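Take this structure first; my questions come after.
With one protein chain withheld, the remaining protein chains of the complex are depicted in position.
And then chain A:
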Amino acid sequence: MEPNLLCFILSTLFGLALTSFNQHLHNGTRHYNYCVLGAGPAGLQMGFFLSKANRDYIILERNSGPGSFFNKYPRHRKLISINKIHTGRWNREFNLRHDWNSLLSDNPDLLFRKVSGEFYPPADAFPLYLSTFVRELGLKVQYGVDVGRVRSVQSAAGRSYILTDQHAADYSCSVLLVATGLWVPQEVEFAGSDLVEGYESISTNPDDYKGQAVLILGKGNSAFETAQSILGRASRVHMLSSSPVRLAWQTHYVGDLRAVNNELLDTYQLKSLDGLVEAHLEDIVIAKQEERGRRRSGGKKGETRAKLFLGLQKFRQAGDERNTSDVSPEELPGHHIDNFPLRRPYDRVIRCLGFRFNFSIFDSSARPPHSHNAKGRLPGVTAWYEGKNTPGLFLLGTASHSRDYRGSAGGFVHGFRYTARAVHRLLEHRYHGNPWPSTRLMTTQLTSWILKRVGEASGPYQMFEVLGDVILLQGSHCEYIEEFLLQALPRFASLSGHEVSSHGLIVVVMQYGKKKIDYLGRGRAETDWTKAWKSNFLHPVLYYYDSLPTEQDMKMRPHGWPLPRPKAIHHMVEDFLTEWDGPLSHIQPLRRFLEHCVQTDLRAFSAETCFRSALTHRRSQLSCQQGYLNQRGVQRYGQLTRGVYEAGLVPAEQVSAGTSTGASPAFPNYLAPAGASVSSGLKLDL
């Protein structure tokens, strides 16, 4: 009751604050409960949820249309986000697993497929889709508002954010949702960095690279995309960055090099004059020199073009502050190391290092800190995407990617559409007292429901290891809460408005195996359910806790785990078709795990069996209680397999097989046999 009351007070105060603000529009300041900064995919996604909940909101956009980033990027105009239209299924939730561009809405037809049917759609289709989204849902977007300054003010009514646009008009917001994306090109300072062209401004006409030797800085998708477009024209394409190339199909991270862009790997390994090199960009020197003693054979009208040489900081003469465009031959690495890989000069050096968050518009009172990962390019956020030190300011979309950088899909449309939904649910609870939506289920229905979710749910599938379903066990019933933010689990009660009972909770997470294996090699897939914990591909994992893990537990969790060590864990064996509905391999082990968690027999029984057990036991099996004794018995079916019921005692190994614990606990015996008191000899410490 306490938190509810608190919520109520908070929301009343909040409401009061809002009305008082709305009444006084001082100095032309307009007040909104919610301001969304940026009309990109994340901003519009949040806009939809706010509009659906009838909240007072505005989306501010500096350009004249939504998703302006995509008017320019990717430079070569092909999106590499999958737009798989033909899945062979009608399940709309399932189909979203294979639709990486659509935003969430209640309109089942408002999908990206409406604007493009291509598997890798053209970039122009995206702003088109976004404007359709805005139009059809009637979202409130104000274009042409270029917010140059964001500051926070503390008043008696609470904290609010003041946004100032290019016309010095102010917008006051109780909650600020920053969805500005990443669009400031990331640069690295080194001697000669001014000689480098940027991805944002290079020519996309391959003919401009005819016969040229090109050095590309970076090994991400933009770098490879650029390399791929000029492969047929350039004489040499070398790629340089500090770390070796990471292949998305090996790391399962969509931000790593996608196979669609990796033609250069082929030409490199098939000895075709292209190549990859590793070096710290901070250590390099780019120097301009006229090529001496040679004339370019193809030079038109006697035009000579300066060549760019790659040097290393360590070979530069100490204290040398000369212009980088003039380097003596002694300072070039080729002079010292005669087989230095990049000793040949280049015609162009192109920087393709990605983008960073624009921190500059934030006043110190409202500026989120730099993230610890991603080279500080992203703002640091809490597990629920609120800026650290900036309560009421949330980060959405690509800018919120620091939580799962190089992990999950939080930096991409198909991932952040779900985290935006989670943030919205949190806002609904925090400011309006609406608890997270949940489904109340009979415990006997839990197995089926989990199977339904793991079979279709798109949120936990895309945002694997970041979003997970939380099941609050409450005896004969349970509360099913979809897509909670796993990292925020210690604060579950205060963020969601649901209480955890003494029966504990189960968290359903999708996970890849943690072992690095040969992803195309033999034995990459585990098919034996008794070894489900060895699964390598994406598979559901259930964590059972008897009480909420604490912040400390979360901090001390094993490396690479999304959650702390649970009381019991269950892996559902990976499935080639990602359909987890095999009676023997998936359903029965899952049911046994749940039986262990809820300490109840969850099997279904025929009316005859229920009848028998009703006469011989003080308390009947749960499925009989909720079924047969509630007049919903099941008819016995031909000859049921002999004595399944009698074969109640099952060896412990099989029950715990999916459970990764060495010491197999003396588990259900058959669990709480009807009427018997629950045995407490159950210890599943991992």
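Worth pointing out:
Keep in mind that, in the parts below, a contact is a pair of C-beta atoms (placed from the backbone, for glycine too) under 8 Å apart; a residue touches a chain by one contact, two chains touch by 3 or more; residues count from 1.
Following the convention adopted for this analysis, contacts and distances are computed from a predicted model.
One subunit of the complex is not drawn; among "Thioredoxin domain containing 16", "DDB1- and CUL4-associated factor 13", "EIPR1-like beta-propeller domain-containing protein" or "Mitochondrial import inner membrane translocase subunit", its UniProt record names it "Thioredoxin domain containing 16". Between the chain not shown and the residues A:124, A:499 or A:608, the one that touches is A:608. When the full complex is taken into account, the listed residue touching the unshown chain is A:439, out of A:166, A:439 or A:547. Across A:72, A:89, A:210 or A:388, the residue that sits in touch with the chain not pictured is A:89. Residue in contact with the omitted chain (choice from A:451, A:466, A:594 or A:622): A:451. Although one chain is not shown, part of chain A still touches it, namely residues 89-94, 108, 439-442, 445, 448-449, 451-452, 455-456, 530, 581, 583-584, 587-588, 591, 603-609, 611, 615, 627-635, 637-638, 640-641, 644-645, 647-648, 650-651, 653-654.
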